[in-house]
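Taking it in order: structure first as structure tokens, then the write-up.
Apart from one protein chain that is not included, each protein chain of the complex appears where it belongs.
Labels run A and B following the written order; every chain starts at residue 1.
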Amino acid sequence: MSSIGIVLGFYALSGLTIGAGLLVFLSRNLLHSVIFVILAFIGMAGLFVTLSADFIAVSQILIYAGAISVLLVFAVMLTPYASRDNPNSLFAPAGILIGLGFAGLMGFVGMRVIWPQLTGSDLEAQSFTGTVRSIGSMLLGTYALPFELASVLLLAAFIGAIALVREDEA
Amino acid sequence: MTTASEPYVLNIGPQHPSTHGVFRLRVVMDGERIQDIDMVVGYLHRSMEKLAEERTYTQNIPFTDRTDYLAAMSNNLGYCLAVERLADVEVPERASYLRVIFAELQRLASHSMANGTFINDAGAWQTPLMYMFREREKILDLFEMTCGARLTTNYMRIGGVAFDPPPEFYPAIESLIDEMPTRIAEYTELLVDNEILIARARGIGVLTAAEAINGSITGPMLRASGVPWDLRKAEPYCAYDQFDFEIPVGHTGDCYDRFMVRLEEMRQSVRIIRQALDGLPSGPHKTEIPLALRPAPGEAYARVEGPRGELGFYVVSDGGPAPARFHIRAPSLINLSLLRQMAVGAALPDAIVTLGSTDIVVGEIDR
Partner (left out) sequence: MTAALDPIRAARVPLTGAKLVIGVIALVILAGIAGGVGFLVVSGALDGHWYDLRDLGIPIAHLRGWLDEQNKAQPAQLHDLLGDHWISYLTTALIGAIGILSFVGGVLLVLIWVERRLIGRIQVRRGPNRVGPYGLLQPVADAIKLIQKEVLIPNGADRFLFFLPPILVFIPGLLVWGPVPWAPNMNYLDLNVGVLYLIAISSLATIAIFIAGWSSNNHYALLGAMRTVAMMISYEIPLSMALVAVVLMTGSMQLSQIVQWQADHNVWLGALMPLALFTFFFSSTAELNRTPNDIAEAESEIVAGFRTEYFGMKFGLFYAVELGNAVAVGAFVTAFFLGGWSLFGLEQWIPPYLIFAVKVSSVYFVLVWLRGTLPRFRLDQLMAFAWKYLIPINLANTVLVAIEVTAFNHSSLPGVVSLGAIGVVNLVFTVWVARRWARFLGYRPETEHVLHPSLQTQVGGLRAAERLRASS
């Protein structure tokens, strides 16, 4: 990251994402948590933009903030007493411990692994115009088999959902 | 495995853009399907029938205006026929022809409103309503010219009509009748083959002929179900037997058939008015009756074919100047009683469209 704009953007967006994530489990009302999850998704999309992944960023908004958020709201709505206060529960200490352990693990992995990256002048040297074409050619070329398998999996989920909610026609 | 859902009660309350007046429907719904309908009427009850027992027969005519306020002339006509039958009063022929003209003009106005609000319920943002209101405005102007009021006309009197139409009435009604067929053709072109209207109204709210007769349905609803019954042909009153007209009869009894029957009745009304105007005899427009008419004790029931159905008036006299008992057979109330049967199992939009096609007026239901 060479320019001040990207640095500022990174800190602002990370702040937004982490703040929204914190508010998700700090709010008392389950539906408020869903709103903050949507905010966290949008923050993630911004982080993708700072990494020059334009297609992934917009897909993140389309899929997560557009569709999965609706799914989450429906799920919360069908939960009885979703708007009640979340009282302190017995599982809180165990949860905190597991959360801290998980965060430590991910931090260790994140800092120790050597991530390949393209920055600044290297980026411009490759005359990087956009990710859409490269993602497209990879999906239909190198990774064609996983792509097709993923679509079959989605079809199975689709059919399963319809079969589950069909009323039994006697 | 299905998700359990419990029914909830939706209150389509007295204030609602589409209940055609203050009328309340408590609908028990499961998702979008209706399981049960509970109709609560009485928000417009003004105890007309009781108040009528304190007033003379002529003073009761304005009450009848306000029962079915969209068809005031028909109400007046029915009541006057009942009292004339009770008191044995002769009506001059000019008065009969004038009564027919005004009753048919009222039918035109009422059917314009009924069809317009029906399409409004089906979703077109008042455009067909505004088109039909153009003609209704002209008809109401004609009423104002003759008797001074647009809606609550108070025009028929016991023994004839109140006023002779003024000289400027005749050219006005001539031009209206001349342009009416083109206007009805306009509505037909806009609405009859409209795919969306057919999708919304065909097969909705079906009432078979047997069900309709069982439920005492009358009027365009009965004719749409396939039963050829019209009081103007079955028991002609007021010179209707001298005119040449036909009654439209539908095929399936769904909302679309009711809409088409009303549209066709508008054409037939234009025919009747044309014939009545051409053959209008001269003479007195009413017979003189005493100020406080005291008919001999007895009872009489007279019925007319109002725009909504059979409008009946039952009057009982005990020899005094005021009626001893006065009852109105309101077609809207009786037509409404089958709404539950038609709407249970349908989706909410279909129920609203069916309610629109029954063409109720709450003033008549509650009196």
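Methods note: a contact is a pair of C-beta atoms (placed from the backbone, for glycine too) under 8 Å apart; a residue touches a chain by one contact, two chains touch by 3 or more.
The shown structure was predicted, so the numbers you read here are calculated from the model rather than taken from an experiment.
Enquirer: Name every shown chain in contact with the chain that has been left out of the document.
Expert: Over the full assembly, the chain not pictured touches A, B.
Enquirer: Considering the complete complex, identify which of B:L176, B:C255 or B:A322 is in touch with the unshown chain.
Expert: Considering the complete complex, B:L176 is the one touching the chain left out.
Enquirer: Using the touch definition up top, pick the residue from B:G42, B:G148 or B:P228 that touches the left-out chain.
Expert: Answer from the full complex: B:P228 touches the omitted chain.
Enquirer: Residues of chain B in contact with the chain that isn't shown?
Expert: That gives, for chain B, the contact residues 8, 10-11, 16-18, 32, 119-127, 130-131, 134, 138, 141, 168, 171-172, 175-176, 179, 190, 192-194, 196-197, 199-200, 209-210, 213, 223-230, 233-234, 246-252, 256-257, 260-261, 264, 347-350, 352.
Enquirer: Given the full complex, what residues of chain A touch the hidden partner chain?
Expert: So the residues of chain A touching the unseen chain are 3-5, 29, 31-32, 35, 38, 54-55, 58-59, 61-62, 65-67, 69-70, 73, 77, 83, 129-130, 132.
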